[in-house]
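Yeah, one chain of the complex is gone here, protein chain that is, but the others are all in their spots.
Chains: A, B, C and D, in written order; residue numbering restarts at 1 for each.
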């Protein structure tokens, strides 16, 4: 008689889906008496569905985001305390780097399994076409933009219809202009949005707007990928998961380039953005024992190595090895040398409501920069309400 | 004994009283016809007998049973509706047998009764048809058949022929008369067709505004109405009415007629006003210039002359020939005073 | 001169021809009535005059103008519909003035004409009401008023009274007759009411299956029909018909009647079959046992006796008294041979 | 009767009209035609920018792809699972409520009736929060029957309006005739009214079928997994995955639209009768 372990996840893109199926198969091979039933949901729908299934029909294991996004669920008692898993498997040391973001009330609630860097991906062919050098500073970047514009190429592209891709742009501009501590203060609601430092960030953003793909608000991030692939756009601020999409479109390690977001204020220590994903056990799980086994399994160094190689992302476990993909290596290199700090992401560091209002503001700013004052007033009003 | 007896029957819709204490006895096997102007309560009364309307006051007895508050099903009545009310999704046979089936009669019995009714009504060829495939007259027959099958003590008809065209109406009228002779049940029949009432009824009940005006055999009502309303209602064309003043013992003056006239009925006091009634066929043209010819209607076999008296009163004369008169001609009238009826001007009751 | 002249008028619906070359002249100011069985084409013909149906062949002239293909609005005709066809959302005054408004007449003129029509039709009290708030007779008057207001040369009526009850029908009939006298316009009137046709018409047109059977003054048609159809159609109750065989010069044998009978019309060859016609009021009861009483209808002023002859032929006798007979009694009949009409058995044409 | 029958106009204008109608229809259905065409366009056409021309080949494999790579089949089955019980349930309940409201005179009759009518026109967003909670607490969240139960209840409002008016239009004498014959009330309902309501039932079934099949809002609120989501919600989440794969989006759309369209064509007469009976009355 096999025991059933239900696992609900939103990893429905082809590559992650395959990676997880492999992981589950490995787990089942190690634990022949457990049958893992994986229920894969649409990524966007998952974000709303999780509320419902956690209260109505919780699985044994599911995935979610740590830090701020985890908090309301823990407060509502929907997550199971897995401090014992951490203790029993020496995870406090192996996963030390992410311990703060999975810990609340001195207990651990989630097991992180991956993270990935954000940065600027670019089309080398396009750079060669206009004879531009890979920029290190914002001035160089903007200078390149002039050249791209002359050649009819969008210097920066994105697809903002789902809002979050442009939060990455904001985060980087903000990190480069004001630094990591400011980012934290801002997302924690400690700084008013009408602060001059925020305005400074937007002022930098305004500089690149003329060179940004025009209809970004009409398209999804995937729609912008072909623009890079076909050389109609040169740069794309994205997470490392996009590499799969670029390569699927026909780019190779030779034509696709990666660079850390250029420096704006040299006095600000370089900080990076690297969201972490994790799994957890719902409070209502029926098969808690096997779920904890699964947690421990996912946390294991060799498992994370294999999973992240397949995902094309970075493992969290300190003992795991990073795949030899050049972009991964570059990212790992970039993150492990970051002096400033590592941010999760705007919509994970800020409370959900603030994130939503904020990202809408970013989008409006990109389309109507002249509305900046009104936008900031609105965000400030939201801040006053949300963080009270 | 299955007559129908109504005693001080009252019907109110909310505050509006539409039947004002009707007393009536319909004898066993009698054919009773309700007539009266539209809205006088004929249908209401019939539906109260059927149990389709509650009775607000008084009592209704069928045979010896008090059915005032009984369910329609328990009254032993059958009703034929103006619209036939056939179940459109059932065949003729099913329509006729439906009531029996629902009250749990065994199939062979139902079949037997349906067969018998269909024989009486000559419906054998149509038993498997749906009502849609029948003519108006056939539908009406099925509706009657449905009533017969249940072997009720009392049949109720609400203007059953008014949806048929003139020719069929005559035919079905004959049919209903035959049916009544054949099965001899008590029947109550509502109509506003003069001819139907006169030819079918054993007893006519004339209703006005929820009250019974007169009850009697057809020709009795025609020849001997109790009041002006009945006199005017029964007979076509309607009776002529003119005002007259009592000007002596046994004489009246009717300026709209020929003036001074001896009459035979008992009159009120000298100087009082009475209303004289005279049927069109009892008026004749005569020498004179008292009346003006307003219209002439020659129908071939019979002609009607519409006259107006100097008083403005209108008279209709029926005659067998086509009078050689022009509109606007002046003529006189004559009549046999024996045909005169008189009515009290206030109460409108007949003076005899 | 605004008579209406139809010349070889034909109407086809697709392949089906419903009017077969009608020739007809309605004189200026004449009141012409179309009668005929249902479906014979009365309405169709009227609507062709109105321009509501295309004319498939022949020509229609109103006065001197050929209007065969003219727009309805341009023909100078007004029509009164059986259903009245009042605009339910307009008041009486708006209904009547609508036509003038559409043809761009100034408001004061419209008001004047409406006021005049309303005076003629006694509608002054209702001018601001909507049709819904009027009785049937009032609605019909509004419909007529709408026609009058436009001052047309020709009035067309399609069974205008058939939706009214018996009493109102008589009243409105008188009204229409008065109207015709008063405004003297040409009128064409469709009806299937005998009485309306006989009393209103200057000229009756009897139609059958899209063909004119006979045209003439009402009493001419009654007294002198051209064929069996007209004889049977005009007069109520209808003429009795019995078959007879020519058995000598000037004599026929009618087994359904009294047997051997001398007649005055020109007969076909010996042994040929003719059809004899005799109106109910010309038949009398007599000694004998040749006929069986089937039904007795006493209506008060007049009674009808339904007899059946041994041949199975049915006869109706009209009498002034109520005959003292039982159903099933056997009686004889008599008549004055001068009243007999005869028709060819095949062509049904009158033999004179 | 209005406007003037075209047959009464001159021959050239008749011809003009006969041309104008299909042209208008073509323009009217242009988005639909575009999508239909795209649904059989090979992916290679899209890649080469052939968005409008004739497809270089008829790629029915787009449909196969949709079925093979996505839970489309499951979505469609889910839709049937929700739709069919809803149709049956709502019709059954409303036959009964409609009968009660049309046949019986009782004091609160009109009030109850208007309650159904008003409820039917309520913006259903106002029901969202409580209904979701109710469904959660009944343990029916994310099940086809949880969704179907709500639909049954909500559609009962509309169907009652419709059924009641329909029964009201039946000759009341039929009921009276049966009562005089001694038929019990529920038998009157079953043997007389139900058979006569067949056209209404047919019309309403088609109507409710399309309403429910096309529902998106409640599908989003009350279900969330591929195992239970109906096709509208499914299509919406597939749309999130098929970025830039318009041939697949189109094929999916056509598939989702197909059942109600087929239903409409099969039951066209009832459908239109239903709309007008239910609405124009």
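Note that in this section contacts are C-beta pairs under 8 Å (C-beta built on N, C-alpha and C of every residue); 3 or more make two chains touch, one makes a residue touch a chain.
By definition in this document, contacts and distances are computed from a predicted model.
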Protein name (UniProt record) of the chain left out of view, among "Sugar ABC transporter permease", "Cytochrome c oxidase subunit 2", "NADH-quinone oxidoreductase subunit N" or "Multisubunit sodium/proton antiporter, MrpF subunit": "Sugar ABC transporter permease"
Sole residue of D:72, D:152, D:201 or D:226 that reaches the chain not shown, by the stated touch rule: D:152
Option from D:205, D:223 or D:253 whose C-beta touches the chain left out: D:253
Among D:78, D:97 or D:205, the residue in touch with the chain that has been omitted: D:97
Residues of chain C (touch criterion as defined above) contacting the omitted chain: 47, 50-52, 72-73, 77-79, 81-83, 85-89, 98-99, 102-103, 146, 150
Chain D, residues in touch with the chain not shown (by the definition above): 1-3, 5-7, 14, 17-18, 21-22, 24-25, 28-32, 34-35, 38, 49, 51-52, 93-94, 96-97, 99-101, 103-104, 106, 109-110, 112, 114-119, 121-132, 134, 149-150, 152-154, 156-157, 160, 184-186, 189, 210, 213-214, 216-217, 220-221, 231-233, 235-236, 239, 246, 249-250, 253, 256-257, 260-261, 263-265, 268, 272, 275-276, 279-280
Positions on chain A where the hidden chain makes contact: 44, 47-48, 51, 55, 72-73, 75-76, 78, 160-163, 214-219, 347, 352-353, 355-356, 360-361, 363-364, 367-368, 378, 381, 385
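Please note the rule applied: only the chains that are shown with their structure count from here on.
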When chain B is superposed on chain C by its C-alpha atoms, the rotation angle in degrees, nearest 5: 175
Separation of mean Cα positions, chain D and chain C [Å, integer]: 55
Residues of chain D touching at least two other chains: none
Pairwise chain contacts, counting only pairs that touch as defined: A-D, B-C, B-D
Chain B contact footprint on chain C (complex, rising order): 165, 174, 177, 181, 194-195, 198-199, 218-219, 222-223, 234-236, 279-281, 295, 297-302, 318, 320, 322
Residue numbers on chain A that touch chain D, as the complex places them: 8, 12-13, 39-46, 48-49, 52-53, 55-57, 220, 222-223, 226
Footprint of chain B on chain D - complex, ascending: 171, 173-174, 176-184, 187, 191-192, 195-196, 198
